[in-house]
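Inspection log for the structure reproduced underneath, given as structure tokens.
Only a single protein chain was left out; the remaining protein chains are all shown in position.
After this line comes subunit A, so read on.
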Amino acid sequence: MATKAPTQTEFGEVSRIKGIVFKYVSFVASIVGILALGVLLAYVFWDALGLESAGTGWYLAYTGTLLVPLLAFFAYARTRPEVVAGAFELFSLTLAGVMLTVASVIILSIIASPAVWFAYFLTVVGPLLALFVYGQYEREATWVGLAMLLTLVAGPVVGTLGLGILTTLGSLLGSPGVYFLSLVIPGAALAAFLAAERFDASRRLSLGIGVALPALAVVAVPLVDTVPAISRSVWLIALVMLGLPVGYAVANTARTRERRSAFALPVIAVAGFLAGGAIVDAIGATKPSPWLDWQYLTSSPSISNAAEAGLYPAIIGSIFLIVLVSVFTFVFGVGAAIYLEEYAPDNGVLGTATRIINVNISNLAGVPSVVYGLLGLGIFVNIEAQLGPLTYGGFGVGTVFTAALTLSLLILPIVIISAQEAIRSVPSSLRQASYGMGATRWQTIRNVVLPRSLPGILTGTILALGRAIGETAPLIMIGAATTKFSPPAGLFSKLTAMPMQIYAWAFLPGEDFRYGVVAAGVVTLLIVMLTMNSVAILVRNKYQQEAN
């Protein structure tokens, strides 16, 4: 080929060069976006963690103790998919546990006081849990579903009416007592249940786990008291919210022989961190001064002093939003998906209506988010409507409730579409079998369709929530505050959220803000999203494994 003139092509001649060049060009094209984002992320992490100021000794110490062993572990795990799966599960469940703990501490002891939480636990959460457990064991009891719905409606009313008495009861118990009763006991029951059902532990062992968890909670109290940073309440919450996911991951990894070497990852991480810290102290190397630190997460924002600026009100606002949005979208999204897949007729006039609804949902998913902001502004903020004796005046400018409703409408189409796909993937032979045994349509949905499609639904919902937590434009449109110095106090007070705070800071000209404070905010937001996405991937992988 090289002997011929390149311009002359003869019959039957093919050019290898062209093919090879094309292959590499298309390969480069497929990684160029990823690389660009990777470089940008590296920059922002570098800035947020203040790595520039670290000395050479610091880098050398941590390279030796942490980076090299980690790379060696990755090289070892590369060809062992079981180890990768185990390590991923340990990593993401630990991260998720930490997030859950932080969110629970904030929700249970800062947003709602322990006494108020106790009141609603007694009237809403407790009865719901009890009914659910009863329904799982007593399949004959068909009234359980309706009773749960009724509790959901009546419970809050009863709780609000009896708030005075119940909060007194709660304060008599003290906050550790409240958490012990409302979190540790149900958590112990859940752990025992998981041990028996998931891991086929013997009856005695699962009972032992169920007893050991509350015992540990109490026995460790003197030890916890010696650490001033951790109060007894935080210890109890963390035991359940962090201990259960980590315990699950550990048990699941230890169960399979091939997976056990995945434990090397946490060992390397912790040991490397400690060893690195010890070496750095010993040689006196300069440590980095990160922008993203405890002070940053717990302070109010500042627009003048970068060193004191923090993200605290925005974090609380985002947690408020994510909780409300997940409740709204899960209920309505899954409900709509079940109707469209299981009930809606697909022929005749009503069939056309079903098709229109489906087309409508996919078009709603393509509407720009800023237009949803206008929708929220139009129907939740600036509205005056007279409905008989009731006047509906919206839910206020930029309040938590308005923002949650607007974001829910925004991600609802995405949740519906992914839930529909999950429901569609349940084989219809299973439905037929259920009908053949005399089950009604709702019984089939509840006992056959929903359990099979739940992992797919959860994956889609978590991914959509990840989108909601990063949305800014709709919040600006409904008048959420860009900078707020205190967290929202209730559903109808103004809020700010993490992306709003980033937007507000990004225009400040100071170098400290540009490359420090904002970068730390971006990293916080990205870590939250990373956790949510990896939990979603974990759920999906688990589902695919079980389906095979």
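Here, a contact is a pair of C-beta atoms (placed from the backbone, for glycine too) under 8 Å apart; a residue touches a chain by one contact, two chains touch by 3 or more; residues count from 1.
Rule of thumb we're sticking to: contacts and distances are computed from a predicted model.
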item	value
Hidden subunit of the complex - UniProt protein name among "Hydrogenase expression/formation protein HypE", "Carbamoyltransferase", "Methyl-coenzyme M reductase subunit gamma" or "Phosphate transport system permease protein"	"Phosphate transport system permease protein"
Option from A:Ala336, A:Ala422 or A:Leu458 whose C-beta touches the chain left out	A:Ala336
Touching the absent chain when the full complex is considered, from A:Ile110, A:Leu172 or A:Ala506	A:Ala506
Chain not shown: contacting residue from A:Ala275, A:Ile303, A:Leu364 or A:Leu454	A:Leu364
Sole contact to the chain not displayed, among A:Leu90, A:Met148, A:Ile209 or A:Val381	A:Val381
Residue ranges of subunit A at the interface with the undisplayed chain	12, 14-16, 18-19, 22-23, 25-27, 29-34, 36-37, 40, 43-44, 142, 145-146, 331-336, 338-340, 343-344, 357, 359-364, 366-375, 377-379, 381-382, 397, 409, 412-413, 416, 435, 438, 440-442, 463, 466-467, 469-473, 476-479, 482, 499, 502-503, 506-507, 514-515, 518-519, 522, 525-526, 529, 533, 537
